[in-house]
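In this view, the complex is presented without one of its protein chains, the others remaining in place.
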Amino acid sequence: MSSITYLEAIREAQAHALRDDPRVFIYGQDVGAFGGAFKATKNLAKEFPGRVLDSPISEDAMVGLAVGAAIEGMRPIIEMQFADFSTVGFNQIVNQASTLFWRTKVSCPITVRLPFGGTSGSGPFHSQCLEAIYAHYPGLVVLTPATVEDAYSMLLSAVAINDPVIFCEHKLLYYHLKAEKLPSEALPIGKARIAREGRDLTVVTYSAMVHEALVAATELATEGWEIEIVDLRSVKPLDTDTIVASVARTGRLLCVGEAWPWGGVTAEVIARVTSEGYGLLDAPPQRLNAKDTPVPYHPNLWAAHRPTAHSIAAAARNLLRQ
Amino acid sequence: MSSITYLEAIREAQAHALRDDPRVFIYGQDVGAFGGAFKATKNLAKEFPGRVLDSPISEDAMVGLAVGAAIEGMRPIIEMQFADFSTVGFNQIVNQASTLFWRTKVSCPITVRLPFGGTSGSGPFHSQCLEAIYAHYPGLVVLTPATVEDAYSMLLSAVAINDPVIFCEHKLLYYHLKAEKLPSEALPIGKARIAREGRDLTVVTYSAMVHEALVAATELATEGWEIEIVDLRSVKPLDTDTIVASVARTGRLLCVGEAWPWGGVTAEVIARVTSEGYGLLDAPPQRLNAKDTPVPYHPNLWAAHRPTAHSIAAAARNLLRQ
Amino acid sequence: MLQSATHPHAKSPIGAAPDLPLAAYRFMLRARLLDDKFAALYRAGKIHGGVFLGRGQEALSAAIGVSIQETDVFAPLIRDAAGRLAFGETIVDAVRTYLGSALGPMRGRDGNVHRGRPQAGYLPMISHLGAMVSVVNGVLFARRMKGSSGMVGVACLGEGATSTGSFHEALNQAAVEKLPLVLVVANNQYAYSTPNDRQFACADLSAKAAGYGIEAHPVVGNDLSACLEVVGRAVGRARAGHGPQLIVASLLRLCGHGEHDDAGYIVPELKNSPLGRDCLKLAEKFLLAKHFTNTAQIAAWRGEAIREIEDAVAQVQREPTPDPFTEDWSALATEHLVEGYE
Partner (left out) sequence: MLQSATHPHAKSPIGAAPDLPLAAYRFMLRARLLDDKFAALYRAGKIHGGVFLGRGQEALSAAIGVSIQETDVFAPLIRDAAGRLAFGETIVDAVRTYLGSALGPMRGRDGNVHRGRPQAGYLPMISHLGAMVSVVNGVLFARRMKGSSGMVGVACLGEGATSTGSFHEALNQAAVEKLPLVLVVANNQYAYSTPNDRQFACADLSAKAAGYGIEAHPVVGNDLSACLEVVGRAVGRARAGHGPQLIVASLLRLCGHGEHDDAGYIVPELKNSPLGRDCLKLAEKFLLAKHFTNTAQIAAWRGEAIREIEDAVAQVQREPTPDPFTEDWSALATEHLVEGYE
């Protein structure tokens, strides 16, 4: 394979997991012969007969079934057709899966794949970022890979982890993001990654916003600013150490997320940094999130609703001036 | 009435709303002749025939019906039997009700009453604090009254507001919290309240935790510390001005919440204060939340799971020493 | 919806009997041509996001639209272009939503099939399948509370949506409240790519009605007269106070799930079966055989519709798109409760 996309990496990780571990199976709408709405399970039903199964349109029962199978030692992967639809399977995730181990000592190794995040023209119900909703609940691990390599290695880890994992895969990265090859090793889950080094300001972000931040950093570099970018990779657990260490170097913190502004990842990061690394900041920490409305359909509105390289650069400039 | 409880205030507010506004009706499990699991609708079915109705055990359809009725200009009050069960009506709240006005200009004046929060012996599924979950979504107003007076006046406001309101009423306050009489006027929704004045440290909190904080403040007063307590009343919108003004006076911030620690109200408050009122702090802002596990059943564990006057006082002392 | 003198069938010279099928047919035709246009615009890259068509389902959808009235409630789904037009939606509104015009009912905030005017009893779907049914219940419930009677509410779903918890809760709720809900399930044999045998295990979805204590109406969904008769009857039963009615129509979708999908999964057996026959052609044949109309008239209608669609597209393409700078970035109706985050 000369190059591989983020989406193909997700498919490959699932193929790998199915190949290596007989306990793995995939269950979701249209994941079987059709290969999934995004083709993330293309050919897998054929390659692994009886282990990649179409479900009815029953998100609650999909997750419930996965929990039951996990009790029996299986490692189900549930594909939600869009993250947005996980709200109808919500109860089984946040009350059934997430409490099982704590209540019974029986672990619940399920992976719920959420194709998430905004893409142009997708509108309020096919664009949502729900990582903060899941991260608030105890008992869940919430992953948000930003690169092809992480999509692959973190999905493999997700399946291997003995806890329910909410795997947030960004639809905007599916086709466009490419890598030369799949990684053979990876940072452990729970470790953030320095996506770009810099000494003037730290941008903490994750998923698709890492790429917006990288573009902003390149732009700011032409103005003489060196921006450090921390890619969280995992929003729960959150790698406070790496964040604080970066802020210790730069003295300035801008948190960027594509989710809605109230609460969420950016608030949590700021709360941690200011509680634990207060003296390190030379200026007030700042946040940049999506606007506090549903995600709009029209590309004009959509582009203004979410942070972009442009708005990140502007926020960074403001902060650098303080 | 010589004195009135928090629960009675909620009942009275509903009676008042039903009396004054023919558009109001109540729909929920056992709210009719039985008067509700907590008796918050006691006698209302008799007093207002045909307007206080038992629903099937169908939280999704309960909220859906309310939205439809709101489109027709009604002002339904939905009682969830416990906040915890709103997870099965979740989708209709966060995708149907919360988006209606934004999408169509037709407002959605529904009130969803969530009897919430921990009480001893109630366990993981009858104790949850879900305010942060709802506050993260655009299009919802999330209220958390801490006093009998606020329970009354804020519920009246909730019904009058032209948007969906998540009304978080704390079960621990239902029977024990009492007032002499119902208020005739009240702070507007969106305004926080200084529950106690002080100059050494600001505790920002809400709902039942206000009372734990008050006890802690009394204790700390004997040690010579004057603790200011901000009762948020509304967690969305959040009254940043009142918080920042208090922190400006005290220089120290401790945020206390009964919800789980990742994200949520306390993170949001700290993110706002440090972004907008950074120079005001003389010490790192601190948080105190519940532990990151489901809410335990056993009273011993439960008492240790949530913040208490004792742990609040300890955290405040630590912070005062910095 | 049949209304006023401007309605096409009002001009029909053939008398009372053919009115309804002719009216329905004209909506079918307009919907088909509108869908064709959307497909063309999609292929030309002129539409952002997905395009979802009702090809093959127009008879059922139009039958619904002409069987209800302006004062009724209608919650169409993704394959209901015909029903929408028949209920009174203008072609311009449909085009505006697909092209994201700021002047459309959704003002570019929502798109494609997510359109409606709730004030007019025309409910704009959210994507979550099954979720609209209880909203229809709520409208009916409120109207009854306010003293209205004689109205009905129609909610449309695919057979795949019968697997949702929402469908079940709402249908049961309607039955308990004895609401005049008509739930129309278009069983087009697939939910996206998923065939019926992976979706449900009963032989016929009408068998569900008994479990809710409501009445069932199976119908062949590509037969316009059958649809008109059965939908008419079900709507009549609901209107007369007999509680919720479940219509289950058997048909086949003659397109992909969306225009991005070639529907390669639809088995030839079904395509070649009676279900695979195009309802529009069947309706034409029927109307011609009955001498309710003639080919010249049909050609004229087609021409009219095409002109109207082209005009609408041309008009909408000149309309303003939403402007992020003047956009009101607020999800609340209550202005003073809106938070600023910048």
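We just call them A, B and C in the order they show up, numbering each chain from 1.
Criterion: a contact is a pair of C-beta atoms (placed from the backbone, for glycine too) under 8 Å apart; a residue touches a chain by one contact, two chains touch by 3 or more.
Owing to the predicted nature of the structure, the values given are computational and were not obtained by experimental measurement.
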Seminar exercise, completed: Absent chain's touching partners (shown only) are A, B, C
Exercise. Of the listed residues B:D21, B:E276 or B:D292, which contacts the missing chain in the full complex?
Worked result: B:D292
Exercise. With respect to the chain omitted from the figure, which of A:V31, A:I189, A:L254 or A:V273 is a touching residue?
Worked result: A:I189
Seminar exercise, completed: Among the options C:A120, C:A207, C:A226 or C:L270, the absent chain makes contact with C:A207
Problem set entry | Where the unshown chain meets chain A, residue by residue | 25, 50-51, 55-56, 58-74, 76, 88, 91-92, 95-96, 98-104, 106-109, 138-139, 141, 161-163, 188-190, 236-238
For this session: Quickly run down the residues of chain B that touch the omitted chain.
Result: 29-30, 32-34, 37, 54-58, 60, 82, 84-85, 87-88, 120-126, 261-262, 289, 291-294, 296-301, 303-305
Problem set entry | Interface with the undisplayed chain - residues on chain C | 163-169, 172-173, 175-176, 178, 197-203, 205, 207-214, 243
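Everything that follows uses one rule, which is that only the chains that are shown with their structure count from here on.
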Exercise. Which word fits how the chains touch one another: line, ring, star, complete or other?
Worked result: complete
Seminar exercise, completed: Max Cα-centre separation from chain A goes to chain C
Seminar exercise, completed: centroid check, CA-based, most central chain -> A
Exercise. Chain A to chain C: how many Å between their CA centres?
Worked result: 36
Seminar exercise, completed: The distance between the C-alpha centres of chain B and chain C, rounded to whole Å, is 41
Exercise. When the centre of a chain is set as the mean of its C-alpha atoms, what distance in Å lies between chain A and chain B?
Worked result: 30
For this session: Two or more other chains in contact with one residue: find those residues in chain C.
Result: 106, 109-110, 114, 126, 128, 165-166, 330-331, 338-339
For this session: Can you tell me which residues of chain A touch two or more of the remaining chains?
Result: 60, 84, 87-88, 124-125, 262, 291-294
